[in-house]
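Let me give you the structure first, and then I'll get to my questions.
All protein chains but one are shown in place.
Entry: subunit A
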Amino acid sequence: MGCGMGKSSLQEKKSIRAALLIQRWYRQYVARLEMRRRCTWNIFQSIEYAGEQDQIKLYSFFGFLMDHFTPASSERNLISHIFRENEICRDTEWERYFCYKDIEVPDSYTGPHLTFPMTFCGVSKLVEAFKQKQQLHARYVLQILGETWRLLRILPNINHVSVCQTKEITICGDLHGQLEDLLLIFYKNGLPSSEKPYIFNGDFVDRGKSSLEILLILFGFLLVYPNDLHLNRGNHEDHIVNLRSLKSGTNLIHFVFARYGFTKEILGKYRVHGKKILKLLQKIFSWLPLATVINDKVLVVHGGISNSTDLNVLSNLQYVSVLRPPKVVHQTLNGNRNEGDNGPAEGRRRVRSLTNHSSLKTFPQIVNLLWSDPMPQNGCISNEVRGGGCYWGPDVTEEVLGRHNLQLLIRSHECKQDGYEFCHNRRVLTIFSASNYYEVGSNRGAYIRMGADLVPHFIQYQASRTCRDLTLRQRYNIQKRSALRALREQLFVHKSDLIRAYREFDPHHTGKISMRHWASATETVLKLGLPWRVLRSQLVSRTHYGMVDYQQWIKELSITEPKLEVSDTSILETMYKNHSNLETIFRIIDTDHSGLISLEEFRQTWKLLSSHLKMEISDKAITDLAHSIDFNKDGSIDINEFMEAFRLVDLSAHG
């Protein structure tokens, strides 16, 4: 019985209920996977930020050096050596230094040839060449850099651009040396031109392998279309950050600590002229604009803002490294210290000397622009996780945007799974353009298209073709393996601190502690803010009745010891833990980038570092250490060899 209508509406009801059930079930499945993915993500991110914190700690080390400088101290030579080469030289010296004219391009060179002034065809040729994995000759590199520097000197600190009905603008976030992503963006969106303006929001370099290629392409377009290609400085466009860039756990079997990114890439690709290129880049970075404003309504800046952000003040200053603040005492270090660069008088940017008192107030403002992150709560607090900049809340967004009559803040700096994310009532937008940043499949990249209505439209992508075909679950597994490897690496580095912490819970020396104590002690030592209780099952394979045999477990982290033979194992441990910072300092000391520092420089550096770390260390111990690291016994230390000694091989190979 029942007419057709009744039967079909019953059927409809059933299928709606069925659909609801399936949707509910599937969403739960996805959410549980997402939870796991998020845990893995947190591991990568906390290791990355801990690395960034290290970089900022370096800054405090330099502050320490400067504070402890006295004319009488024996480290005077070392300190002045460190700071002298990193100061601004006069323009005429730089002009001479830039001179590429003596560099000949041999007939055997198969890469692209460039002519100047740069043209659209020239840059497109460059893009093509890099797509084919060719390398640009040093002569042309220096030429491009020279032209770029001359241009950047007359550009303002804050770019002002307008979009209209016929002209939309494209905004890209962090690229981090991932050329594939830039090429993908150009493929989908078209090359920059006067009809197709672009803003690149910082962090072009470090971590990826093609930082220089990205810079050359961006600079090339900047030279051709200076009114339509806009670059904002990122926190990685900084020579101190470039000296050391931590690449956290990837699918490498050999963990190599502190493969400092960009500097090594340049020196590796350009053995003869690399040092010159680096010096020019150091100069260029310091002249990159800080922010861009679209139609006086949308602010685009790499990190973010703070409650003290004042764009008018920022328009009028010059600075070198965001990680080295200007200090009045600087002048006593080196008599040659001049009053800062004297830019062309007609430049829109007025240059203030680094020793000018007011620079001390504006300096934190710059750090905030490049390092800050948004938070959901109101207020403005210092960013402990990054170690620099601040966390700012929605009230600060409203106040700062209101004060400047702006309606939207676009920033980058944080990796987002979908390539972009709104917050603060859609008044702040994060855009991130480096896909698969932590690992294959970890995240999509995205860019923004914006027209006269100033409404952002998003295009997302993922560079690696293989990962697109992977299921959620497969991607998750790859990332999990990677993250666990990175975590094991961190645990190994802190071996003896961990044992000490575990022993505190084991007064009777049984060698075993409860899982709860294991988790709490591990967090106390590593300070990564990770859920160790949850991670325990992935990191500790065996437990007996809920107890962790920590001695055995630490042994099983089974990574080979460094090759150094030093009698004092505590020095070795400290070196191990701080070796990435040590490497950075060595690279700074090695101002001619020869790869060598003298035993005496090593000894002095180590002595300074250990007093900064408040370690007791005898002069004899340091001298012995220096000698033992001098592998060739030729009176100098090869930095690469030294770092090689810390190369780890993961024998545990859990997959």
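We adopt the following convention: contacts are C-beta pairs under 8 Å (C-beta built on N, C-alpha and C of every residue); 3 or more make two chains touch, one makes a residue touch a chain; residues count from 1.
Criterion: contacts and distances are computed from a predicted model.
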Choices "Zinc finger C2H2-type", "Trafficking protein particle complex subunit 2-like protein", "Cell growth regulator with EF-hand domain 1" or "Proteasome subunit beta" - which one is the UniProt name of the chain not shown | "Cell growth regulator with EF-hand domain 1"
So which of A:S9, A:N227 or A:Q377 would be touching the chain we can't see?
-> A:Q377
Contact residues on subunit A toward the hidden chain run 14-35, 38-39, 42, 375-377, 385, 391, 394, 423-425, 471-473, 529, 531, 533-534
